[in-house]
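Got a structure here, written out as structure tokens. Questions coming.
Shown here: the complex without one of its protein chains, the others still in place.
Residue numbering begins at 1 within each chain, and the chains themselves are lettered A, B and C in the order written.
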Amino acid sequence: MQYSGAQAAAGNPAARTTARLPFRGMKAFVGNRNNLLGLIILSPIVLLAAVAPWLPIPDPLAPDIRASLVGPSLEHPFGTDKLGRDIFSRTLSGLKVSLTVGFAAATIALTVGMVLGTIAGFMGKTVDMAVSAVVDLFLAFPSLLLAIGFIAVFGPGMWQVILAISLSDAPRAVRLQRSLALSLKSRTYIDAARMASAPTWWLLMKHVIPNTIAPMLVVASIYAANAILAEAALSFLGLGLVPPEPSLGNLVSEGREYLREAWWISTLPGVFIVIVSISLHLFSDGIRENLDPRAAGH
Amino acid sequence: MTNFRRMQRRTILKGAGAAAVAGGLGALSVSCGSDDDDAAADPTATTDAGDGAVPTTAVSPTVDPNAIQLADEQKLLVRQYNEPVGLDPHTLFRIEAENIATNVYAALTAYDPLTGNPIPDLATEWEISPDATEYTFKLVDNATWHQDFGPFTAADVVYSFNRVLDSALGSVYAPELNNMQSVEALDDYTVKFVLKSPDVNFLYQVGNYHQGQIVKKEAVEKYGADYARNPVGLGPFEMTEWQANSYMVLKRHEGYHKGPATLEEIRFNLIQEVNAAEAAIINGEVDVAMSIGTVPERIKRLTEAGLDLPQVSGASNSVWMFNPEFGQLSDPRLRKAIAYGMDIKSSLEQFNPSARQAFSILPQYMEMYSDAVTKYTYDPQKAKALMAEAGIESFSYKQMTTAAQGSVSDDILYQQALLKDIGINMELDIVENTVYNSRRTAGDFEVSNRLYPAVNPDTLLFGYLHPDNLPPKGFNSARYNNPEVVSTLEAARGELDLEKRKELYAKVQQIVSDELPYLPYSSGATIWAAYPYVKNVVVDKLSAVNWYPVVIEAHS
Amino acid sequence: MTSSATLARPASPGYGVEPLLSVRDLSVEFETKRGTVKAVDNVSFDLAPGERLAIVGESGSGKSVMSMSLLQLVTYPGKIVSGSAMLEGQDLLALQGRELRAIRGSKVTMIFQDPMTSLNPVLRVIDQITAPLKRHLGLSQHAAEQKALEALRRVGIPDPERNIRAFPHELSGGMRQRVLIAMAVACEPRLLIADEPTTALDVTIQAQIIELLKEQAAALNSAVIFVTHDMGVVARFAHRVGVMYGGRLVEIGPVEEIFENPQHPYTRGLLASIPTVGGEMPERLAQIDGTPPDLARLPEGCSFAPRCDLVQGRCRQVRPELTRRGTNHEAACLVTETEPGGAQWRQPNH
Partner (left out) sequence: MTAYLIKRGGAVVPTVLGIVTVVFLMVRLIPGDPAAAVGGETLSGEALELLRERLGTNGPLLEQYWNYVSSVAQFDLGRSLHTGLPVTTMVMDALPVTVVVGLSSLVLGMIISVPIGAFAAYARSRGNVGADSALTTGAMIIDTIPGFWLALIFILFFSIQLGWFPVSGPIDWGDPVHVVKRLALPVSILSIGQVASVARITRTAVLESLNDDYVRTARALGTPELQVLFRHALRNSALPLVTITGLSVGRLIGGTVITESIFSLPGMGTVLIKAIAGRDYPVIQGVILLFALMFVIVNVLTDVVYTRVDPRVRLS
């Protein structure tokens, strides 16, 4: 707000400059409600998915045809499918797969982005042009299409899905990191450090990486959320993970045959897709708001 | 069945003739024939081919169109579940294409929809030499080709059969005719086949299916590479429009030799996904849905929606094919371990109640079916013992299967879980129908399955077991080659005595069940759905519907 | 006092007239994360028809917020918490919806600080200037266009027929401010509020714009509230001047009175900071030591106390109210209140 007291108080130019600096270290990750909410929702889910194999719940792959299409109950909190497999354990098992896909795809995109983006931003002309050309080329393809094309070549499966999804996110990450690196490059403290003949790796480690990790994490958590949805979509099309391995997408897809008799088969895993992606979005929003208070609306 | 007995008496079968069928009673026309009563008079005898427990959801009874009030507009909308790759009968594959082809093309004989026995069609009568090596057919003189390709003559038959055998065409159905020596036109309406060795089942080979369907030289040459999408036949319907990935239109052929059909037009809308198909028919977007699967919940929903469920049960068996070229599967003990490790019976009861476990390659309704075979029922102990005997504790193999949009059948998943318990790791190799088909043909799989609709026992037994039919040319995907089986089969084909022939076939079935190149899995139903106002939809033994007798009753 | 400032001083329309605008106890608060900020604190003043009142003060003194609150243009998180502003029998602060919009742009109009951003960049001048004419005067498109052209001509836009079809970015800053003035005066307002309308312009243009405003206001007999931090402009333009500090009106009176006999130490500081030869005014009044008060943490007592060189003990406890210092002249200072004779501390200046 133009006329808020905060704005008036921020009248001194020094304060304004600090506000515009990219965030410092961990500050960006704490002290924000959204951020915290995202973590609060996500952590137990991740934990649950991680410890699922040791929980006293049925084997997610074990059929029990006497308990076919049983509704949610104490014994089967999420009900069972046609084969009598426990949807709760399948959901946890699917969560693990979906989270793995989401985080792995986001991590790959983030890593590729950080490395190539920094190189392009710092190494200058030829390298920059080459990297940017490749990035632009990949950005010319709609993202899911790129993933589908990848699967068309390498076939369905877990690692193919992870790579396919990261293939469509990585160019975006490279582009973002490049622009962040470019703006940092021109900043005075980098110049100062350079004048003190600091080695490039030190510059990168000390200034570039810490100052770009948070905005990159903003997008990476969105990538993770999108990857989970993309995996679901690919699985739905039969281009995702190979059954019987349950992913959340596979579960939603499998349940459609019995949507009317057993709504729980696809709905409850679907709810988890929604919860996980929302918490990732909240987490991302939180960091972003900390980086740029204006985005919060004040 | 009585077929061969009739032939032995050198019977000259008189076809029903155009006049008798003009009323549209195609399905029963054969019963009007001279001495064919026992074949079709009692339809229930053959529909109920299973062990007596096959569900008998009401099949549309055969209705006389004169007895009901017909709808003014005889246009039908049908759900087509997959797009035919092409409609060249000599190269086409799969039921979705066959379903259309049998209505577009005609052949010397047709198959009775209820019994599967050959009945007259383009051939009005035939004469078989006493040693069953010469077949002479009299042809109808009033059949005309679709699209102004003129009248049908014996030259067309000669061209057509030689085309199937032409290696340049590469037809997978050529082996069906490998006992054929020559075909010649004696005059415009008489054609004579000479066989290399006696074959009592040859009437099946010239039936309205694949190699038997007659094509027109001029049409094949005119369309060249595009012929498969521009089929020209002699059947009751002609293809007038084909929009890729969307729909196909068949219009009735005014020059059909039995008189034009009552139905004016059939529009096949492509709806691949079975859930969408269910929605479409319940929503009234189509009148008939081809093959809506066997999931009991869906069947129930469709019944509740007031739909008829025309179906054929036990017409063909699905078999698992073991490819011995892949490591452990060359050991019959491990193949048997797989067979004993699965609970086919319970699985079918649960997931596919309209099906029964099958124990032979031949469906039970066939006269040549034998019950004296090794039966593999769920016995995990025996499976473990067989594996121990083979010195193996556990092993993995790849099961090639198809998936309806990512979902593998519950049945497979159930068996997968059971096999895992005894140390057999079934890895799923999920591929789409077309790929499935081509890899199966090429023999590029470890284990896969095949459902081979056929009415001729020889088609099945020669196809699966004869080395002439090794992939990629034929259907012997297990690369089975047992000289004893081959000689027995060839002897059976020429055996004029029915009982002796039965014995020979029983011997083959016994050997095969013991060596297990193929595991007979299930004998299931093909279920369609149709609104009650669509009359005479009869799913035949080849899982196809002959649209010629179908009529639409007036309805609101 | 510099002669240039005094020479240009216009004559006041005088007292005793029924006021056009009567502002009483106007307070505006902002809710911020740091707490409630009193941006405008109990401001009261009158304005005669045709009178030109200048409001001066540092950045953050509340002068802009005060002027905007008269048209209820202060938006969230700002809120008018009390007060009234009677204009010809209507309380501007109590109006709502349709009534409020009927006043805005017709009876009372406003001109803002930055002509570069105050026009909508994606709409042509014609669309922006004719909209209020059509709305308030019910003119047809054609009539509104004619009137708009006339207004543009009056404010000295060259080739108005062509320029009216221009997009704002195609006009210079001075031209844009003229357009804004034309928009403001087109409906012949009774009151014109100008919020630092010349700050963003360069010096020569500034003078032209001031003259133009004066001319237009005089021609329409519109009263003007002119918010500025430039004492030079005040001298040239206003009849009366109000000084704001820390959200409060600390002194108000006729221009000549204030210039000759400022009663508030802050006013005195403002006057001292005027360059002797008329020229540009720095944004911040560096000559007054210390920084503007933190409105969220106002000290008890006089808010100027921390920076005041006359400060006494009670200044830190008691909040001074406006008291009468001369004809139509009031100031809020405990020290000068009891020691009238401000002339003594005007001395060092000369």
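A few points about this structure:
Everything below uses one rule, namely that a contact is a pair of C-beta atoms (placed from the backbone, for glycine too) under 8 Å apart; a residue touches a chain by one contact, two chains touch by 3 or more.
Since we're looking at a predicted model, the values are computed, not measured.
Counting contacts over the entire complex, the absent chain touches A, B, C. Which of A:L116, A:L229, A:V242 or A:I287 touches the hidden chain is settled by the complete complex: it is A:L229. Within the complete assembly, B:N275 is the residue of B:T62, B:T190 or B:N275 that touches the hidden chain. Interface with the hidden chain, as seen from chain C, comprises residues 31, 68, 71, 73, 75-77, 101-106, 109-110, 112-114, 117-123, 131-132, 135-136, 167, 169, 180, 183.
Contact between chain A and the unshown chain involves residues 1-2, 133, 136-138, 140-145, 148-149, 151-154, 225, 229, 232-233, 236-239, 249, 252-253, 256, 259-260, 266-267, 270, 273-274, 277-278, 281, 294-295, 297.
Contact residues of chain B toward the unshown chain are 77, 79, 83, 85-86, 225-226, 228-229, 243-247, 269-273, 275-277, 279-280, 282-286, 405, 431-435, 438-439, 441-444, 471-472.
As a working rule, only the chains that are shown with their structure count from here on.
In whole angstrom, the spacing between the mean C-alpha positions of chain B and chain C is 93.
Touching of two or more other chains is recorded for no residue of chain B.
Counting partner chains per residue, chain A has no residue touching two or more of them.
Residues 61-63, 65, 68, 82-83, 156, 235-240, 242-244, 250, 253-254, 256-258, 260-261 of chain A are the ones that touch chain B when the two sit in their complex.
Those residues of chain B that touch chain A in the complex are listed here as 275, 295, 297-298, 301, 346-347, 350-351, 403, 405-408, 410, 413-414, 416-418, 420, 428, 430, 432.
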